[in-house]
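For reference, the structure discussed in these notes is given below.
The complex appears here minus one protein chain, its other protein chains still in place.
Here is chain A:
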Amino acid sequence: MRVALFVPCYVDQFYPRVAIATLRLLENLGLDVSFPEKQTCCGQPMANGGYEHYTQGCNTNFIAAFSGYDHIVCPSGSCALHVKDHLHDPKQEATASAIRERVYELCEFLTDVVKVQSLPASFPAKVALHQGCHGHRGLRLAASSEQVLPFYSKPLQLLQMVEGLELVPLSRPDECCGFGGTFCVTEEAVSSAMGLSRVKDYVDHQATVLTGTDMSCLMHQEGLIRRKQLDITVMHIAELLAAPLPETV
């Protein structure tokens, strides 16, 4: 099984530790993982900004980078969803379609494809889970509170395998944090207000660590947390599932 690591552009640039944790996590499960270096960005920032018609270059590049793998795994529900929904190329639609079907968000890959039953991870802390909306409602990583369906949550299922990790309950378990791509700057006031509500929920429930499936949501909330100088550490779910990581990182 050849697995390609799809690292969101901002994770590549600002959160390499998240990509490293993802890589280590997958390799420790015995998978053959490659990082196609030709990858740049899935084109989501442009598409969500209304300029999907400028993303053909990104799409073509993405297809060139990710063709030929059995699975493409991404530590971001948002980027995975974008590829799933919008990766097209009129010149090679069959290849594009194969990639769309093979893209997975990390947690769903672990629960649905690898079918992980246990992890050698340990992370004793009170943790709040923020479910990024695109993964949550877009990829259906978990049941959403609006729907009348049996409860399930793939990220939660994995976090429960981490020794010592205690998940705190939240008042609004699946409310959007307000990041929303360019929304976070074009609608700064609403975006920050939304993020602050989320953060208050973690504080109210005495979480010391905030985790989630999307580093973009976490980056926004981490920005608010650090400005307020709150005692909450922000970590991507891959970092918890791979914990403790070797020091060399």
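Here is the rule we go by: a residue touches a chain if its C-beta (ideal position, glycine included) is under 8 Å from a C-beta of that chain, and two chains touch if they have at least 3 such contacts; residues count from 1.
Going forward, contacts and distances are computed from a predicted model.
Comparing "Ferredoxin", "Lactate utilization protein B", "Dihydroorotate dehydrogenase B (NAD(+)), electron transfer subunit" or "Translesion error-prone DNA polymerase V autoproteolytic subunit" against the UniProt entry of the hidden chain yields the protein name "Lactate utilization protein B". Touching the missing chain, out of A:T95, A:Q157 or A:S192, is residue A:S192. Here the missing chain is touched by one residue of A:Q13, A:Q117 or A:Q206, and it is A:Q13. Take chain A: the residues that touch the chain left off the picture are 7, 9, 11-17, 19-20, 34-41, 43, 45-55, 57-58, 60-61, 65, 133-134, 136-138, 144-149, 172, 174-176, 178-181, 183-197, 219-220, 222-224, 226-227, 248.
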